[in-house]
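A single protein chain has been removed from this complex, and every other one stays in its place.
The block that comes next holds chain A.
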Amino acid sequence: MAAGWRLVGGWLAAVRGRVGGAKEPRVDSVRRMSVAVRGSGLWKRYGSGQTQVDALADVTAEFGQGRFTAIMGPSGSGKSTLLHCLAGLDKPTAGQVFVGDLDITRLPEKQLTHLRRDRIGFVFQAFNLVPTLTALENITLPLDLAGRKFDQEWLDTVIDTIGLKDRLGHKPSELSGGQQQRVACARALAARPDVVFADEPTGNLDSRSSADVLAFLHRSVRDFGQTVVMVTHDPTAASYADRVLFLADGELRSELLDPTAESVLDTMKQLDATAAAAG
């Protein structure tokens, strides 16, 4: 099935004249009963001529439900671009993204917005919160925007887990960076989305605050069956995930299951060596 999609994606890309020859190796993900998000033959091209950059070059990946996936790679390798395409924030030049069974690359702007609101959570590296709203208001913002009734029980669970019960009435400017990121994670989870994307959520944090945020993401996967995809530079952070995907020059290069900090580091070294040999 997945292979079929890959074919279709590659064909589509070929039709648009953007494929410069299939690039292997392809990394096969572990089969799960259901897939939360799937990117298929994703290309993202910026600029043209001399300044042309392929931020993504034929990336195909699946993210199973209830799994915690980390994406790693050197700066400029296309991690953020991939995340943005998967989250419907950006349109790939070619290829398709499926959230559940829905092809979101075809969705008009309005539906896409509503999809982000209802089925996708996003955590940025910084400036995640609306400064005029309190922590609690920030958490419930996607629900408020949707005009949906909250599942109070779920909300309580999420808030309990981030451990900021006594800070809910505070404005973001009155919270520390780590607390802000935890609030952002809680917001991403509040609507019980199909998948939560986090782009270097711990990039600006010290190790303690990072651990808090990562523990929270980990718990939300383990205890509540959420799906999380996280970009990170930090091998320790990646070790919280079930699986790590390695990206370089816009291509998937490698995959690691049940990673530890050490195995992640090893893989990174290996890839560096390959890159050095190739370069």
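Note that in this section contacts are C-beta pairs under 8 Å (C-beta built on N, C-alpha and C of every residue); 3 or more make two chains touch, one makes a residue touch a chain; residues count from 1.
Keep this in mind: contacts and distances are computed from a predicted model.
Asker: Looking at what's absent rather than what's present, what does UniProt name the missing chain, "FtsX-like permease family protein", "Xanthine dehydrogenase family protein subunit M", "2-oxoacid:ferredoxin oxidoreductase subunit beta" or "Spermidine/putrescine import ATP-binding protein PotA"?
Answerer: Matching "FtsX-like permease family protein", "Xanthine dehydrogenase family protein subunit M", "2-oxoacid:ferredoxin oxidoreductase subunit beta" or "Spermidine/putrescine import ATP-binding protein PotA" to the record, the invisible chain is "FtsX-like permease family protein".
Asker: In the full complex, which of A:R117, A:R167 or A:H233 touches the chain missing from this view?
Answerer: A:R117
Asker: In the whole complex, not just what's shown, which of A:L141, A:L168 or A:L265 touches the removed chain?
Answerer: Residue touching the chain left out of view: A:L141.
Asker: Take the complete complex as the reference. Which residues in chain A touch the chain that isn't displayed?
Answerer: Interface with the chain not displayed, on the chain A side: 84, 89-90, 109-110, 113-114, 116-118, 121-122, 124, 127-133, 137, 141-142, 144-147, 173, 187.
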